[in-house]
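Below is a slice of the complex: some chains, not all, each in place.
Chain lettering (A and B) follows the sequence in which the chains are written, and residue indices restart at 1 in each chain.
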Amino acid sequence: MLSYITTGESHGKHLAVILQGMPSGLPMDLNYVNEALRCRQSGYGRGGRQKIEKDTVEILGGIIKGKTTGAPIGLLLTNRDFKIDRMPELTRPRPGHADLVGALKYEQGIRAVLERSSARETAMRVAVGSICELLLKEFGMDVASHVVRIGPAGAKVPDMSVAEIRRKIRNSPVYCVSPKASKEMVSVIDKARRNKDSVGGQFEVCISGVPIGLGTHVHHERKLDGRIAQHVMSMQSVKAVEIGAGTRLGEVFGSEAHDEIFYTKKLGYYHKTNRAGGIEGGTSNGSDIVVRVTMKPISTLARPLASVDMKTKRVAKADFERSDTCAVPAGSLIGRTLVSYVIADGFLEKFGGDSVSEIRRNLRSYLKQCHA
Amino acid sequence: MLSYITTGESHGKHLAVILQGMPSGLPMDLNYVNEALRCRQSGYGRGGRQKIEKDTVEILGGIIKGKTTGAPIGLLLTNRDFKIDRMPELTRPRPGHADLVGALKYEQGIRAVLERSSARETAMRVAVGSICELLLKEFGMDVASHVVRIGPAGAKVPDMSVAEIRRKIRNSPVYCVSPKASKEMVSVIDKARRNKDSVGGQFEVCISGVPIGLGTHVHHERKLDGRIAQHVMSMQSVKAVEIGAGTRLGEVFGSEAHDEIFYTKKLGYYHKTNRAGGIEGGTSNGSDIVVRVTMKPISTLARPLASVDMKTKRVAKADFERSDTCAVPAGSLIGRTLVSYVIADGFLEKFGGDSVSEIRRNLRSYLKQCHA
């Protein structure tokens, strides 16, 4: 039901996005959106650009008197560091970036490639996803994400509710629930910066309150896990997506791998474990949606790797542009909003989607049926 | 450019698929397709159903005198074990399956759910993907996949070419390149069977010869890695998808994570390492496409887990239907064809797609440009 297109370049005057398919009648809490944008800009390990920008969005359409109308929602963000026409052309592509492949594919210079492939575009994806989170919240769902690894520093993660996660990361500079691991992660980032290096990591997204039945088992393109995987994997730097226990499920026997089914009149059908990460048969099963995501280290290194000058075809050090040391904390926020987008999409698909009041009626009648 | 829809149930009379978007002029080697179907049915750990069926496809349309015409290609497979109308209704959903969520979502019995959610449907996805492999081969690409883990038994995998992989798995009952690991994997499967249990694992897909420039960095929905992740994650039992070094990239520093760039007149731009798994910035970079996939253990257990009877709402052991012990070897074949599908799609998108001869001209002219 939902779709969106973003536009804009890293050092262009504006970034913008248009999101289509949201129902009418949803109160638009721009503070929530702007707070998500602020979190995306924060997190230990970010570089100088984030000190220049203070991302907030302006509404272009789709909202009248503070509520959605069902029409496409447009959002505009203005870059302070607007200088695209003064930025130099580059000729030495950075390993790990789109530089080389983009220049060859589009038969143009590297500058036109990196201005678009830059993760600055994710600001608009966060804006879209946080609007989706407003929809999820309207219907009792809750979202959180947290960093579980920065390079060699991994956090042990106990079972936690989504609300706990959200509370616990609040004081961590790296959005990690463990104060001890947070410290280790900060040192790893410091070490990387000292070495003119960068560092990768992992984060987890959790969404609670998702009704049973989003996605489907009947057609491959509509399976919820496939759709989550696509959206998350298409985020800059992501190299692995796991649902629930993920890769660990390849190491075990079936008797340890599945979540037994229980029922009480009050709760309906439920599970006590959640190895499935809330998705069975491509469909949400009522447990928390849990997605674990791995990001590679940022490709722009202050001590550049070997490359080739595309003009001379000679060996050269890769170009360097101002960059972050570690984007994993920011990434955890981006990933959260991307998963929220997919859940919102599956939710609107399941319940029909023209107004919040209609959806509420449809949802209630379905939930009643599920408990019967 | 490509899309397809499958139809059919596990114990229905037929399975079928229609694939749209293939160019004209591709010789249709049905032996290749049927051989892929045979491999899907094989692999140590498969159950009794595979002994009954001998999957081969009949052409419904899109091929005239042995060549594609550009029209949608229809394929039909006939089930020997056709008995859908005599199959009993079930009421005790199997944990890990679509049984419960499908019954609630579609407000129908479990039988109608499991007949469709069954991995038997992947026969048609293999048929589609292997036709895509014929296209890839026509343009010099090569495909392989191999099992790297069955439960606790993991294989050490040296660097290998796609051709080597294909050769080495030939004699392994579990499609693993290492004879030693193969043996261990077989014992793990035997153990699982003895214990009335099932077991998961991991496999890797590799595709060589993919030109630089499939996918794109400009729009999230067209990124090649996202599209691979969607298609692979939507396969039954898959819980994790990794590109290249995948989760390991979360543990390292940037200086160890990227693939330096080289150039020679003969090879054009190339890399000596392949941590990226052939994709940078959502775009193929000319290295082998490498995708690592984790499958959970099969959900149907001969010693069933706890469930709830949907009629009485009382605690009950889950239903049992004839099933495999381990589907990872078969899964490796399925996964290979799914990745091939995405690469074929990206290939047709890049080069325009009406006839093999037109594509050949367009590809040549592009490659010449890339080397310039």
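Everything that follows uses one rule, which is that a residue touches a chain if its C-beta (ideal position, glycine included) is under 8 Å from a C-beta of that chain, and two chains touch if they have at least 3 such contacts.
Note that the structure is a prediction, hence the values are computed from the model and not measured.
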Per this structure file, total copies of the shared sequence (2 shown): 4
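Just so we're on the same page, only the chains that are shown with their structure count from here on.
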Rounded Å distance between chain A and chain B, as computed from the means of their C-alpha atoms: 26
Touching residues on chain B, where the partner in the complex is chain A: 5-6, 93-102, 104-105, 107, 113, 116-117, 125, 149, 151-152, 192, 195, 197-202, 212-213, 216-221, 223, 225-235, 238-247, 249-255, 257-263, 269, 271, 275-277, 280-285, 294-299, 301, 303, 305-308, 313, 315, 318, 328, 350, 369-370
